[in-house]
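Every protein chain except one is present and positioned as in the full complex.
Moving on to chain A:
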Amino acid sequence: MSFLSRAPAPAWPLAAPADDGPGNPWFSWRYVHDNADEILSALQFHAGLTARAVIIALIVALPLAVVAYWWRPLTGPILALSGVLYTIPSLALLALIAPAVGTTRDTSVLIALVLYALLVLVRNALAGLTQVPGEVRDAAAGMGYGRFGRLVRIELPLALPGILTGLRLATVSTVALVTVGSLIGQGGLGDMILGGFRNNFYKAEILTGAILCVALALVLDLALAGIGRLLTPWTRERRS
């Protein structure tokens, strides 16, 4: 019990934001308060980069999944190619892209993130598409839908749960991966984490960055889960 009594209860940071005590605390409201602008801009950069990467990856992945779905022989090569891209470490990918693209802008990080998110999105979209029951497909064909109409009106909506699962996984892992961009100083919250480490191991900066990173991932995940519930009401009815 001695270690409990050593920490006085009123020192809870919420109550006394001005006093963090001596040394190097793990968390400091004072740091957050004094650097609010910087933290917010890092968070904004992080969220923006994540959103751009996931949206671009989705725009690339959906046609790939449809191509793999329509022409079965292409399924293997498409999955294999995105699998190889996924296996290449993010840092190596960034090291290969950054010298060619330049490090002054976040383009190279964006490219690496898009390539990384591809596999998850393609695989889940493809799984969603192949799960569409054969009878549904036959019924749609019998109603006179062409290949394209059937895809847009029947198969893609039915594949939505799979696509959304992929989207959620890709978003969460992209949020974590953006931090690798701090290799070239384009890592958003990752820059904060690494900056704190290099700045004499300033724990408050490191932990604030890490907490915001995890929180951003969870918030985006919950938001996408909510959107998914709104978009696919039939899955809810079946469950209840």
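Keep this in mind: a residue touches a chain if its C-beta (ideal position, glycine included) is under 8 Å from a C-beta of that chain, and two chains touch if they have at least 3 such contacts; residues count from 1.
To be clear about the criterion, contacts and distances are computed from a predicted model.
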(request) Assuming one chain is omitted from the figure, identify its UniProt name from "Sarcosine oxidase gamma subunit", "Penicillin-binding protein 2", "Decaprenylphospho-beta-D-erythro-pentofuranosid-2-ulose 2-reductase" or "ABC transmembrane type-1 domain-containing protein". (result) "ABC transmembrane type-1 domain-containing protein"
(message) I'm checking contacts with the chain that's been left out. Which of A:L40, A:V84, A:A141 or A:L231 qualifies?
(response) A:V84
(request) With the missing chain put back, which residues of chain A would touch it? List them for me. (result) 72, 84, 87-96, 98-100, 103, 130, 134, 169, 172-173, 175-177, 179-180, 182-184, 187, 189-190, 193-194, 196-197, 201, 203, 206-207, 209-210, 213-214, 217-218, 221
